[in-house]
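Every protein chain but one is kept in place in this view of the complex.
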Amino acid sequence: MEKKAFSRGWIVAVAATLLVVSLFFATGCSKDEASSKASGKTLYLYNWTYYTPESVIEKFEQEFGVKVVLDYFASNEDMFAKLKAGGSGYDIVFPSQDYTSIMMAEDMLLPIDKSKIPNLQYISPLVLEKATYDPDMSWSVPYFMGASGIAVNKTKVTDYARDWSIFADTRLAGRMSMLDDMREVMGDALAHLGYSVNSTDDAELAAAQQLVNEKWKPNLVKFDAEGFAKSFSTGEFWVVHGYAEAVFEELEENRWDEVDFFLPPEGGPMYLDSMVIPKGARNVELAHQFIDFIHRPEIYAEFLDRFHFPASVHTKAGELMTVEPFYQGEDLANYELKNDVGADLEKYNEIWQTIRYVD
Amino acid sequence: MNSHMQEKRGRRLGITYSAPMGLWLTFFFLVPLCIIILYSFLKKGLYGGVEWEFTLTAYRQMLNPNFMRVFLRTLWVAAISTIITITLALPCGYAMARSRHQVMWLALVIIPFWTNSLIRIYAWIAILSSEGFVNEALKALGIIGESLPLIYNQGAVITVLIYMYIPFAILPLFTTIDKFDFQLLEAARDLGASKPESIFKVLIPNIRSGIITAVIFTFIPIFGAYTVPLLVGGKDSYMIGNIIVDQVTKTRNWPLASAFSLVITVVSTIGVIWMMTSTASERARLKAPAQVVDANGGIS
Partner (left out) sequence: MSTSPNVKSAAVAAKLKKQPKKKRLEPSRLVEAPKGTPGPYKLPKNQMFQDHRKFGFSNIMLVLVIAFLFMPLFVVVTYSFNASRGMRWTGFSLEWYYKLFFDSKELWRAFANSFVIAITSSIVATFLGSLSAIGIKWYKFKSRAYIQVVSFLPMVLPEVIIGISMLIFFTAVKIPLGMFSIFVAHTTFNLPFVFLLVSARLEEFDFSVIEAARDLGATERQTLMKVIVPSIMPGVMSGLLMAITMSLEDFVITFFVSGPGSTTLPLYVYSMIRYGVSPVINALSLVLILGIMLLALGFRRFLKTIAASS
């Protein structure tokens, strides 16, 4: 009968099983640790998901005889919240431009010793011009500059405007999504209206708010920053606002012709992700070596190849690419970096509430 | 030992046994809640965190009409989901209590839990998508021509919430019904009550505490749901849980997040106390001599 008292043998059996399983995992883990224990060095990276190719990491591990541990974040806010809450021990973090400047202002970073990174010579001066918060790379080294764009499913949509006004197209209602990102959506609207994506002018912001709420939102199904690629690949959404690498990653290569990915010509918000060394890093020396390693032309080209990125940051690697990027560096000409707007972010917050919380 | 010493010993033993958990919960659960109460009255820091300045801004912000709209929507979704969940869980709990294979049913109800909750939600996306199982099946049967928009709306959120929380409703209902004396139902039938009458007039009142427990375990977590509305909801499905998380991660307005959390905590605590007092009073009532309900619903 099930209700009889369980005997001590049961406890022993459970404990034994748990012990065996734990041992299994302990030995499984230690196999990885063995190599780093040999040299004693581990590099801790805090990066966006799928932003550095495995092959590059492995090459670095082999050449320098160290181990690399990666932690991922899906948004700058996540990363910032975790670091602020006391998460330390990372050697390199990959924040976007606005958060790089915030981290600089909040004194969370260690300075970059440029003498240890000779490959900085390849960083494009145009990028440094845009990075007004740190133009001489004292605190951050640019990693990649890109932008979100629009992906259209050509098998379902044949006649459309190749700019931000596609979201006002009522024929596509119920089949479109935009990023769940306040600065991105507002930036798109501001750019479409001809304003700066960093505008803090009340009239301009109100115009952008009206555009999104009255013209775009009725046609959108949801604001999605994570699943848009999946929804696009299954045909659920025909037009998505999102990142090229995500959309194409989701589709098999033979289906890439079905997609028209473009960056609207009016311009829009752009991001510049940099490598920074936070305070509390355990291996500052190794971090510098990694940054230098990444910017070797052949290594950086590998990175570009993997994600079909344009060489927007690196002057040499573009020549070494073996595949076509999903968009060109020139497409970014009209794009603006989303800079930190400080206390005026409240204005954006309030507008975003009317966009996001109200249907 | 005389009874006074026994009482003292009882008290000492009780405290010794319960102190570890009590201390743990006090330090790691109540203290964080107290910090939240404190933060809700402070000023928001520029890049997150708080500044030590007393203000009621957070509460004033909470009364913003946009938030109120989301609050009402959350209330509506939670109420509908709870009602449907309980309605489905009651017959299940009853059937499980009457069954010969209780352990098997319990296992079947719990096994889905061993799959990661995110994966289960993703499975629902595959089921409800335009090219997902339901739509494809309906199209194959010729019932519809075009896919139905089954996902990324409130309906999908309610469906998946019901799915996630039915086990939470079934288990307390099963536990209470299991203790119920089915002879009472038999007696009611003998006295002329029809089956539905005997269910509604004899069974339901006697498992009141189980129903209340099931409601508490369903309504409150659904009210604070976050992942389900985020993943399967559309632009009309944002709920309070999402807002609270936004305030912490995106707008970094910790005082506002704390204010929301505080209100929900207070309401939940009241709910829990109500649940516990009704359980206790029902236990006391069951110890008294039985009362038989006759065919007219009168008690003798």
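Which chain is which? They are A and B, in the order written, and residues in each are numbered from 1.
We adopt the following convention: a residue touches a chain if its C-beta (ideal position, glycine included) is under 8 Å from a C-beta of that chain, and two chains touch if they have at least 3 such contacts.
Note that this is a predicted model, so its numbers are computed, not measured.
*Asks:* Please pick, from B:F41, B:F71, B:Y94 or B:Y152, the residue that touches the omitted chain in the full complex.
*Replies:* Among B:F41, B:F71, B:Y94 or B:Y152, only B:Y94 touches the chain that is not shown.
*Asks:* Among A:S196, A:N213 or A:T234, which one is in touch with the chain left out?
*Replies:* Going through A:S196, A:N213 or A:T234 one by one, A:T234 is the residue touching the chain not shown.
*Asks:* Since one chain isn't shown, list which residues of chain A touch it in the complete complex.
*Replies:* Against the missing chain, chain A presents residues 3-11, 13-14, 17-18, 21-22, 25, 28-29, 32, 44, 46, 49-50, 69-72, 74, 81-82, 84-90, 226-227, 229-230, 233-234, 246, 249-252.
*Asks:* What is the set of chain B residues that contact the non-displayed chain in the whole complex?
*Replies:* Missing-chain contacts on chain B: residues 7, 10-11, 13-22, 24-26, 28-33, 35-36, 39, 49, 88-89, 91-92, 94-100, 105, 107-120, 122-124, 126-127, 129, 131-133, 163, 166-167, 170, 175, 178-179, 181-187, 189-192, 216-217, 220-221, 223-227, 241, 244-245, 248, 254, 257-258, 261, 264-265, 268-269, 271-273, 275-276, 286-287, 289-290, 292, 294.
Convention: only the chains that are shown with their structure count from here on.
*Asks:* For chain B, which residues count as touching chain A in their complex?
*Replies:* Those in contact with chain A are residues 46-49, 64, 66-67, 69-70, 102-103, 125, 129-131, 149, 151-152, 231, 233-238, 243, 248-253.
*Asks:* Which residues of chain A touch chain B in their complex?
*Replies:* The contact residues of chain A facing chain B are 2, 75, 77-78, 80-81, 84, 102, 106, 174, 182, 217, 220-223, 227, 230-231, 234-236, 342-343, 345, 349, 353-354, 356-359.
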